[in-house]
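The complex is shown incomplete by one protein chain, all other protein chains being positioned as in the whole.
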Amino acid sequence: MELPVYLDNASTTPLDPRVADAMVRCLQSSDGFGNPSTDTHALGRKARAQVEAARDQVAALINAARGDIIWTSGATESDNLALMGAASYRRVRGHHLVTSATEHKAVLSTCQHLEQQGFRITYLEPDRDGLIEPEAVKAAITSDTILVSIMHANNEIGVVHDIAGIGAVCREADVLFHVDAAQSAGRLPLDVQRQCIDLLSVTAHKMYGPKGIGALFLNRQRLGRIEPLMHGGAQERGLRPGTLPTHQIVGMGKAFELAASDMDQDIVRIASLRDRLWDGIRSVPGVVLNGHPQQRLCSILCVSVGGVEGESLMFGLRDLAVTSGAACNSATDEPSYVLRSLGRSDQLAHSSIRFSLGRFTTAEEVDFAATSFRQAVDHLHGMLPDRHAIASG
Amino acid sequence: MELPVYLDNASTTPLDPRVADAMVRCLQSSDGFGNPSTDTHALGRKARAQVEAARDQVAALINAARGDIIWTSGATESDNLALMGAASYRRVRGHHLVTSATEHKAVLSTCQHLEQQGFRITYLEPDRDGLIEPEAVKAAITSDTILVSIMHANNEIGVVHDIAGIGAVCREADVLFHVDAAQSAGRLPLDVQRQCIDLLSVTAHKMYGPKGIGALFLNRQRLGRIEPLMHGGAQERGLRPGTLPTHQIVGMGKAFELAASDMDQDIVRIASLRDRLWDGIRSVPGVVLNGHPQQRLCSILCVSVGGVEGESLMFGLRDLAVTSGAACNSATDEPSYVLRSLGRSDQLAHSSIRFSLGRFTTAEEVDFAATSFRQAVDHLHGMLPDRHAIASG
Amino acid sequence: MPLWTDAATPPPDRVITLEYSPAVELYFREPVNLGCAENLVPHQIQGEAGSLEQGTWIVIQAGVEAGQLETVKFLAYGCPHTIAACCRMTEKLAGAAVGELVNFAPDWLTDELNIPVEKAGKLLILQDALRECFDRWKTAAGENDGNYVDR
Partner (left out) sequence: MPLWTDAATPPPDRVITLEYSPAVELYFREPVNLGCAENLVPHQIQGEAGSLEQGTWIVIQAGVEAGQLETVKFLAYGCPHTIAACCRMTEKLAGAAVGELVNFAPDWLTDELNIPVEKAGKLLILQDALRECFDRWKTAAGENDGNYVDR
């Protein structure tokens, strides 16, 4: 077992060796380097064929048409393009958007930017379990609402929203529905048709694919037009200019293909490891689980500990690669704002630890993590001025 | 010799095997996959170190400070971020931009977008050689001008602008200067300080690096602030959110390092191959060279042929991977608008062929290209209804 | 600037695919019936249509004997489909009645050579050149034999 034990798959996943192989083959092939937008010579056409095959792979996993998939540089760009592109184009119809207070920063910051441009945003507060119910979305929609954006699975606490339910509400109100599926793609079944999704953001590096490549699904029939973020060549139907990175797209396609074939067994295996981890730490004094106990991803276990200081807990867990509420890092996922909107105290938000498991996590690693966690917490509780503080956290 | 002979390096270059090696090592290493923005565990810190080492490599080639380099998805995004980011932020100071009519679409389309937002743009027309002189820029600057954007080397005809001269004009007028160096980085010396450049766009895939990764240099001292294109995490100082793609950045860094070490000899070798190609075809009836005969890149030779139909010429050259004026492909470089602004007739614009050579081009390939070209033109001239049309083209 | 102009069909990226049928490829590489005389001799007619500026320019020459087209030759400035169409058409017309010059049926040619619909305009230029041949023949012969009506 290598240290640190990697339990930070919600931040980014290791590359699946099968994805790495596909990418390496593309990078090293003497005829894979052409510009996919050039189809007047064979090298361009070969690259194009690989790009389109990957588009099929991505479309297949979410039950979309190939022509409705646009390549981007990641979920951040997809979120920005979805929200800004649709809002700018639809501003004649209305100026109101609905989202949740626990979205990823790529959505929240974009919404704040839209507010500066004259849009009005409703930030729905989740319930104590971290969930936004379809009824809450329904109640927030007004005649001025043009778009609803709710993430599928939350990146910090792992709760899963009733996307089909929210989708039905949006469709009924004839409002566009955007879903940030960065965390859920490959970890939960997705079906843009059944779930009434109009825009969907995904990124490869959260599902064993490469960093720096993502996609946006756009329901062309319902969207009509959308305004691009960037201007330039006519790639991706004029919606996303720039030379297409074939090897990245090949890697993303492969990752989606593997998700389609492996997801069912991955979910069962990873969920059982997550439960094993929870069983190993739930009896530790002061431990509380963050987020809904059932309605959640197989891969994320987010806990807080009463009476334990966050930075010391992190240091105590230095043999684990995990994300901590104490390390509020504005560049990556910042957990505390999510926990605070769940009503957790600052102490509990600060002492939160997100264990996120993945395809390559082993039972041995999980057991090691549980033991490390128990020891670290015991050690710190032993220094606590007053043990009553464990419960009051 | 493999067919087709690849002479389309201005569209995209093959990956240098040394770059491929560096990327493959990063992709396959068991500890290279961490999120570079996470520095609370070793895997994140290892990735971060690679990202920063690459930033040094890019900065070194253009004589910039490491802290002035921002990673993007390519030159298209860099151009968009430079122009929109600087213009939006500086709109209180003025509403006028100066650029040229022969810029890449990533600049031209962004300028058109800015026009819709209330900016006024002057599109300088090049002289018959395709050049924009510093005096022309000086004459276009008004008290309302906030930014000048002139490309270093033109992607179609390969002419090279006097960037230091234009930079001096801009600095004197206290106007920001953006340079699209997508074609020139690694092919011409660049020095943002000496050339008085405030913003510089580069992309890896035109210099034997990977597609889908680029950078923007921003002179922080002179710029102060700039508005981001996208919103989300605080990566890249809040100017460019999204998880950093370590393997892509490593590849780009390596490509820049190789450019620094190999550029001098590359330039000499490639220029001599370009001259050999020109010697092989210049006597073909009707052939004219597009763009200034001396002030140009080592790598690009763009010619037109009187009395030859473009599509048939392309088909006649099907053993060469080249870009043709006949294949006006809006997704990649569209040559005709550049040639038209040089005053070429439609026929000559349509029959233009851009040969672009690279680090891996051989003399044998160049000789094959010259022979193919001569034969194809002869064949088509032989069908021409009136041979006087060769000269009148 | 909304660029996605048509929700149903994406705009075609380009008009040239460089994908040609084997027949077009062969005619392009080894054109038949190529070459015209500088000066016409008796019994020879010529038609011309298009121009360099139009991107397609075709000259057709034919020798006529007793209302029959004996040889039909061409020169052309044009795309591979145009060149192939000229080859195939001149082949077909050799030996035919002169009136066949105005019985131009583009569908047949399009099918045989797999010419895409965007190239229809080029075939019209070929049709114009053939029609001019016929007109010249009518004028030169100073007669209308009653079988061929100029439609």
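All chains are identified by letter, namely A, B and C, in their written order; residue positions are counted from 1 within each chain.
Simple rule for what comes next: a residue touches a chain if its C-beta (ideal position, glycine included) is under 8 Å from a C-beta of that chain, and two chains touch if they have at least 3 such contacts.
Because the structure is predicted, anything quoted here is derived from the model rather than measured.
Within the complete assembly, B:234 is the residue of B:53, B:101, B:234 or B:289 that touches the hidden chain. Contact with the chain that does not appear here is found for just one residue of B:89, B:337 or B:360, B:89. Screening B:18, B:138 or B:220 for touch with the missing chain picks out B:220.
Seen from chain A, the chain kept out of the figure touches residues 109, 112-113, 116, 307-309, 311-312, 314-315, 318, 326-331, 345-347, 350, 380, 382-385, 389, 392-393.
Quick note on the criterion: only the chains that are shown with their structure count from here on.
Centrality annotation: B (chain centre taken as mean Cα position, compared with the mean over all protein Cα atoms).
Comparing the CA-atom centres of all chains against that of chain C, the greatest distance is found for A.
With centres set at the average Cα position, the gap from chain B to chain C is 42 Å. If you average the CA atoms of chain A and of chain B, the two centres end up 34 Å from each other. In chain A, the positions touching at least two other chains are 37, 39-41, 231, 234.
Residue positions 1, 13-14, 16, 18 of chain C are each in touch with at least two other chains.
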